[in-house]
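Worksheet: one structure, shown below.
Only a single protein chain was left out; the remaining protein chains are all shown in position.
Labels A, B and C are assigned to the chains in the order they are written; within every chain, residues are numbered from 1.
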Amino acid sequence: MAFHTVGICLKPDQPQLAGSVRELEKWLRERGLEVLLGREAAAVTGAPGMMRSELAEKADLVIVLGGDGTLLAVARAIGERPVPILGVNLGTLGFLAEISRDELYPTLDQMLGGRFRTEERTRLAVSVERRGEPGPRYLALNDAVLARTALSRMVDLETLADGFPVATYHADGLILATPTGSTAYSLSAGGPLLLPGLAALVLTPICPHTLTQRPLVLPQSCVVEVRVRDARGGEVQLTCDGQVGCELLEGDRVIIRRTEQPVLFLVPSDRNRFDVMRAKLRWGER
Amino acid sequence: MAFHTVGICLKPDQPQLAGSVRELEKWLRERGLEVLLGREAAAVTGAPGMMRSELAEKADLVIVLGGDGTLLAVARAIGERPVPILGVNLGTLGFLAEISRDELYPTLDQMLGGRFRTEERTRLAVSVERRGEPGPRYLALNDAVLARTALSRMVDLETLADGFPVATYHADGLILATPTGSTAYSLSAGGPLLLPGLAALVLTPICPHTLTQRPLVLPQSCVVEVRVRDARGGEVQLTCDGQVGCELLEGDRVIIRRTEQPVLFLVPSDRNRFDVMRAKLRWGER
Amino acid sequence: MAFHTVGICLKPDQPQLAGSVRELEKWLRERGLEVLLGREAAAVTGAPGMMRSELAEKADLVIVLGGDGTLLAVARAIGERPVPILGVNLGTLGFLAEISRDELYPTLDQMLGGRFRTEERTRLAVSVERRGEPGPRYLALNDAVLARTALSRMVDLETLADGFPVATYHADGLILATPTGSTAYSLSAGGPLLLPGLAALVLTPICPHTLTQRPLVLPQSCVVEVRVRDARGGEVQLTCDGQVGCELLEGDRVIIRRTEQPVLFLVPSDRNRFDVMRAKLRWGER
Partner (left out) sequence: MAFHTVGICLKPDQPQLAGSVRELEKWLRERGLEVLLGREAAAVTGAPGMMRSELAEKADLVIVLGGDGTLLAVARAIGERPVPILGVNLGTLGFLAEISRDELYPTLDQMLGGRFRTEERTRLAVSVERRGEPGPRYLALNDAVLARTALSRMVDLETLADGFPVATYHADGLILATPTGSTAYSLSAGGPLLLPGLAALVLTPICPHTLTQRPLVLPQSCVVEVRVRDARGGEVQLTCDGQVGCELLEGDRVIIRRTEQPVLFLVPSDRNRFDVMRAKLRWGER
């Protein structure tokens, strides 16, 4: 795979990064690559930019300058287009944006020379059904979360996997996470780590009333359905990647299945997942 | 301690309990006791009733017919008056309302004969301060909970104990529970069990981002202050006993200390706390 | 798949089951099936029996009368032979031996009529290497556990997956569990539930000193290697399925990979895994 057209996406409102964007643009052009700027990147340099979805149509590599949050947003904007993403971290080391600023140019050098791997990351398609009618649809790279909004009370969430009843969770909420999302909210809620690339999803209840309702790892082919059974007068919120979502009513059904096209991450060929985990989770230190 | 005046409080909207209330009233009067009915109890029998707070002024024993929720509400209504409560469970065994319907009359017989213990249960006084001005105040027998309401994002809660900084919790929320409340929400959030009567409180973070922020047990004399540092544009809800509370803004301070007067529970003298725990938590079964 | 020859294996030392074994034998013969008895089953009826491994060569179905422990032992004895097992529980409901005594004959009726599924259960081959020399080898259907034997001290276990360093666990020990074993010891140690049939293994540290070392779910194709780095003068025990194993020395390497041939479980076609989990873990009760 050789790269011809590289898109640059930026975290919004980062005027102080104008220099970094121009430098990266110049570096790429000097190597014969065409460069496209997303709107946020264009905004800081004054150049013409395009929407992320449009950029994803034309680029064969998207470099994301930002943190994990920016990368999640770009991944959703790219949607089902099979264009790989390279995440460059501008702040502290991320689980997703794993290239540090200092590593950017040496890594790009390697990658243009063909020394990289493309990792396939499972992504979720989340759709809501109300009274039998289809409602909003979302994509999620990390997780889909159903949770009550008034935290004093619990919600009852009836859950099925491939049509089989799993359990009715009487809890603060429920997280369905991909391996990528297993290091995010699910981990805080007591979920296990899933190696990226594992063909599995994890269903993690949030503060379940029943102490034996532990996180459950399912095949990634599972179609998970969650029905809002009883919200005790309060509201239930559906949130995808902690960024987009909607309110749910009693009786609503949320159907979650993986997308055909996974998200593609470009990673240096000498890096493995355990290195990132060890660094981020500070294994080796108490 | 001999009893002269017994109040009866009922869970609201229980018309089917009219017979039970009348029977209890009759049983008590036959033994020379004066009986006062709370409004909810009076409503189902058609007799005159009084507010729970008024009842608490005049009674030297309050019998609560309902579940743990009703008992929590009555305990708040009684406020700082030193009148003991006897909780009678009408549904499944509760942690608080621990006398079953079948045990009611044998237990009352014992108690009128002096065979009972009065358990002191620590209670919290929770007060909100906004821009230096005092705001709402609440009582809590189980717990005070600060939690974000839009569950997709975290809240930063700076916490001090007796003025010393404990930690800034980057989490879904924070629970300060009494020993009584340690079997409620705090347990679902991963907190330990505290023996009732223990002179301690437990501070349990809800889904903390930092995995080493574990539940922390503090002396009950501690004055705990929680400052809402960053709500990321969302809202933070203060909830006491899962029943009352208010919304908080960034910058608000919540100050929690135990009340001088504990809640008083009347318990059969042959019952101990471990029996209730074992039964409720099904120890001995997986 | 039609059955011709059925083996019966029994938990050792169950003379009171002589009648049950004879009854089952008779029932099967009446339906034209040949019956073979394992030694433990033969011992109680006085009939000639054979070793479990020999029985596995000749039978095309093995019925195990006992609990989960007996079933684990029979599965190891069967080894890599592709003969399906039907576990009948004589005591309390098991995760593995999921047919109760009352269900035995109706279930067999169904199964002889072709109404059953064969579930493939991942199994581990565990081999020890000492100073470069191959040592003992074991099979495990539930888990392989490395743990210190003198519980006052920790052990350092360096762990690799497919040759990549995962972490050095400073802990009481380490469990590598199959989906089948995820409901056993790993669950007690804080591990997640894995749906049987999931192509994954879970690596669960036992009381790790580093609180961020959480259970890690790996592809079942992973070859996991654990090196005993520092046993602090004590001993490290390798145990497979809680039943067989050996002592390890500092420097020993344990290599764990799944076997080519999974264990085959015969299950009624109307039963699914979630039913068993819900019943065993008492979901729906606190």
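Miscellaneous remarks
What we mean here is this: a contact is a pair of C-beta atoms (placed from the backbone, for glycine too) under 8 Å apart; a residue touches a chain by one contact, two chains touch by 3 or more.
Because the structure is predicted, anything quoted here is derived from the model rather than measured.
Here the missing chain is touched by one residue of C:148, C:214, C:258 or C:273, and it is C:148.
Set against the missing chain, the residues C:207, C:223, C:249 or C:279 yield one that touches it, C:207. From the set C:53, C:221, C:243 or C:269, the residue in touch with the chain omitted from the display is C:243, counting the whole complex.
Touch with the chain omitted from the figure is made, among B:202, B:228 or B:248, by B:202. Mapped onto chain B, contacts with the missing chain fall at residues 161, 164-168, 182, 187, 191-195, 197-200, 202, 209-219, 272, 274, 277-278, 281-286. Against the chain not displayed here, chain C makes contact via residues 145, 147-153, 171-173, 185, 187-190, 206-209, 211-212, 237, 239, 242-243, 245, 281, 286.
Listed for chain A, the residues touching the missing chain in the whole complex are 211-212, 214, 280-282, 285-286.
Going forward, only the chains that are shown with their structure count from here on.
Interface of chain B with chain C: the two copies contact each other largely through the same residue positions, with over half of all numbers used appearing on both sides.
Distance from each chain's C-alpha mean to the overall C-alpha mean is smallest for A. Rounded to whole angstrom units, the spacing between the C-alpha centres of chain A and chain B is 40.
Chain B and chain C have Cα centroids separated by 46 Å.
Shown for chain C are the residues in touch with two or more other chains, namely 211-212, 214, 281-282, 285-286.
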